[in-house]
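Handing you this structure, nothing more for now.
Only one protein chain is missing from this complex, and each of the others stays in its spot.
What follows is chain A.
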């Protein structure tokens, strides 16, 4: 690395000592600059002889990272010596170079350019002695068992030899086994050799490829034993624990499609909700049937939020002037979406049938009201109402055989095997938790194992609830013994609490462990005083009318973008500094932000941004926002604030009004850019009136 590392600062010297040192230093500088002058001569005169080589030797001894000199040296060697040398002579030259590098590596084991020069020699030699190299790097790793240059070089040697072998399967495997044994030796010398654990993980993946299921299990059990040896020796050492986590692996995450609903008939608008953020690869297929003929329905899919290409809630709006029949069907193919979270996939196609015959939407005039959840046909997608122009995806009618682990080595198709393994490991780590109650690692591993186990069961089972409760307790324990990472545990705790508190919203899907919306959605949800730091899955909330999040630790309101039906929202006493995501909370009438950390008026207004025309854009409607006990109220309040004194009133806030089309259009003319294009998206579409509410109003 480029900076100074590990150089102790010396105590102040006496004037005499300083002078002596300065004189000595001056000699060294003169000497070095002399060498540099000679180098310049060489370069300018294209000298390629022994004398030139000696100059580079002297300079590189002093400045091994002076990469230009390595380049000069290679040019001298090549043009002055190697180009006209026979094989034997060339080998002698390269061998000398290797010795030169080796001498220098002892002093500068972390010089990239030195290791690089060594590779250059070996790659250009006719008969490189890889066995000797392996011996060299073995000794090297005895001196410093964690030097990553050394480990990188070791892997490089093996790769080169494998290539020379023409990738002969048996010898390659045998070599991997030898290297695996090398990591065993290194780990037994010192359990905290993370470099060795790491290398072991790369080798083990290769070695188990050719094993039978039974042999593989035995191998993995051996690994668990090795880990146990290590963690009982030093339970605070993270190397073995990180390896343990990898052995346990994680259930591959399936994206759940929670449901689909019609939210407007004119224009036709459909909402689809997922349980995590996805990117659209191909638009979902929408079709309708008119006179018994199925036809594709043109339109546009957009995610809610400021970035319309990314979200967990997607809204379709039909193209203008297109007719549709009594029912509409939405098909989402596996590869229509890609997850933002690594490793998540939509395991199979999903299909929803939506009733559009009865257009009595009186209940949603002015607001969305209660959304009818479309019929989920996901298990029977072949019964589509007709041919649909298929995107690049395949329509999967059968469940794929599910792999139960992310790590290749313990992958098993059997849920029972998975549960057995988890139960065994849980029992084993519980022993250590008892022995070492204040060590964070076994607690973290226990929590991970329990969470994995929970993925194998119904979310409504009593065992699942027990697990959630225990995991929440474990996070609280972790917060107390490892305060440095307090907020990480709080985020995890938030997820657990959220899962536990939203059980009325979702139910198990037939395709476990996926979930979907329950038939009867709660209208109100009280999540006050739950210690939530964020809202893990905001798409769960698209049907809610009233949401109470009073007295949590929420910092961001971006989740608001998915609260399509919410009318009343209490976010008082959180840690919010800025309002975001109100683009399309079209039903919102009342929002309390009392007791937050909003310091600027702009930070409230900026939250109200236009999304697009349609059901979710409202003009003329007003939202009452309470802002008492925020710094914005105590600050002078900016240009918006009335001259009246805030403190005198019971409740303070602002009445925010979505602008009418006339006002908006008048403003947009001024937003035309040089080419006359109107900037529509992200345009603020609200005006605000600061008002004082009567004390007690809105409660």
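Following the convention adopted for this analysis, a contact is a pair of C-beta atoms (placed from the backbone, for glycine too) under 8 Å apart; a residue touches a chain by one contact, two chains touch by 3 or more; residues count from 1.
Following the convention adopted for this analysis, contacts and distances are computed from a predicted model.
Colleague: Among "Geranylgeranyl transferase type-2 subunit beta", "Dynactin subunit 4", "P-loop containing nucleoside triphosphate hydrolase protein" or "UBC core domain-containing protein", go ahead and choose the protein name stored in UniProt for the chain not displayed.
Modeller: The chain we cannot see is recorded in UniProt as "Geranylgeranyl transferase type-2 subunit beta".
Colleague: Write down which of A:28, A:107, A:218 or A:481 is the residue touching the left-out chain.
Modeller: Touching the chain that is not displayed is residue A:28.
Colleague: Touch as defined at the start, partner being the missing chain; which of A:94, A:140, A:194 or A:541 qualifies?
Modeller: From the options A:94, A:140, A:194 or A:541, the contact with the absent chain belongs to A:194.
Colleague: Just name the one of A:243, A:301 or A:517 that touches the chain not displayed here.
Modeller: Touches the omitted chain: A:243.
Colleague: If I consider the whole complex, including the chain that's not displayed, which of A:304, A:475, A:502 or A:533 touches that chain?
Modeller: Touching the chain that is not displayed is residue A:533.
Colleague: From the listed residues A:225, A:487 or A:524, report the one that touches the chain absent from this view.
Modeller: A:487
Colleague: Residue by residue, what part of chain A touches the chain that was omitted?
Modeller: So the residues of chain A touching the missing chain come out as 1-9, 22, 25-26, 28-29, 32-33, 36, 40, 43, 62-63, 65-68, 71, 74, 112, 116, 120, 146, 148, 151-152, 155, 192, 194-195, 198-199, 201-202, 237-239, 242-243, 245-246, 279, 338-343, 407, 483-488, 490-491, 533, 553, 575.
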